[in-house]
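Apart from one protein chain that is not included, each protein chain of the complex appears where it belongs.
This part shows chain A:
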Amino acid sequence: MFSSLFETSFSFNDLLFMLKGAGVTLMLTFWAVLGGTLLGVVFGVIRAIAPWWVNAPLGAVLDVFRSIPLLIQLVVANSFKTIIGLHWSPFTVGCVVLALYMSAYCTEIVRSGFLAVPATTRRAARSLGLSWRQDLTEIVFPIALRVALPSWIGLTLGVMKDTAMVWWIGVVELLRSSQVIVTRIQEPLFVLSIAGLIYFLMSFPIARLGARLEKRWREND
């Protein structure tokens, strides 16, 4: 460990260090996307069907998350947590803030997917005797999913990159670990290229999965 401190070239240990950071990035992304999507689906459906007096306040709160820079949200949440005496790790704070941030965008994606299902199609479903709930699960959600998926993939990839900002509250993820190495070996171009490659390798499967699903669904349309 100490010997590596005096190394000035990129070592295998450095790569491991970055991969460990990449692991943290993936975990942040996982929890943020999971939480953000679950909340987004719930809020999105509420936004699509609730009366205005529920809709307006919810929309306003979500607008706050969409309009304040993520960096500020992270720093404020991290300080706030200390003020109210929560013993959360910076990693947990990062997951929660990223999930809320993602949910604000996901809500609008879900809402527009929901509203893209024609009222006449839903009426046909109800006319066959399907209940309101069956109409949602059998008709609205499957159709809305097809409409919403491309935007959701885009959002997920965006959130993966936005996880880099949790560095500011002290989480060592991929970008922060790269920065540590850059400071030591003074080869920013080289190290950041590797970091970029790792980001790409993590995003690529998600983008491919989305493209494949889209293609399969398009063949049916």
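We take it that a residue touches a chain if its C-beta (ideal position, glycine included) is under 8 Å from a C-beta of that chain, and two chains touch if they have at least 3 such contacts; residues count from 1.
The rule is short, and it goes like this: contacts and distances are computed from a predicted model.
A.B. asks: Which choice in "RNA polymerase sigma factor", "Heme exporter protein D", "3-oxoacyl-[acyl-carrier-protein] synthase 1" or "Polar amino acid transport system ATP-binding protein" gives the name that UniProt lists for the one chain left out?
C.D. replies: "Polar amino acid transport system ATP-binding protein"
A.B. asks: Which candidate, A:G23, A:P142, A:G170 or A:P188, sits in contact with the chain we can't see?
C.D. replies: Final answer for the missing-chain contact: A:P142.
A.B. asks: Which is it among A:A124, A:L197 or A:A211 that touches the chain not included here?
C.D. replies: Within the whole complex, the residue contacting the unshown chain is A:A124.
A.B. asks: Please identify, in ascending order, the residues of chain A that touch the omitted chain?
C.D. replies: Interface with the chain not displayed, on the chain A side: 118, 120-121, 123-131, 134, 138-139, 142-143, 146, 217, 220-221.
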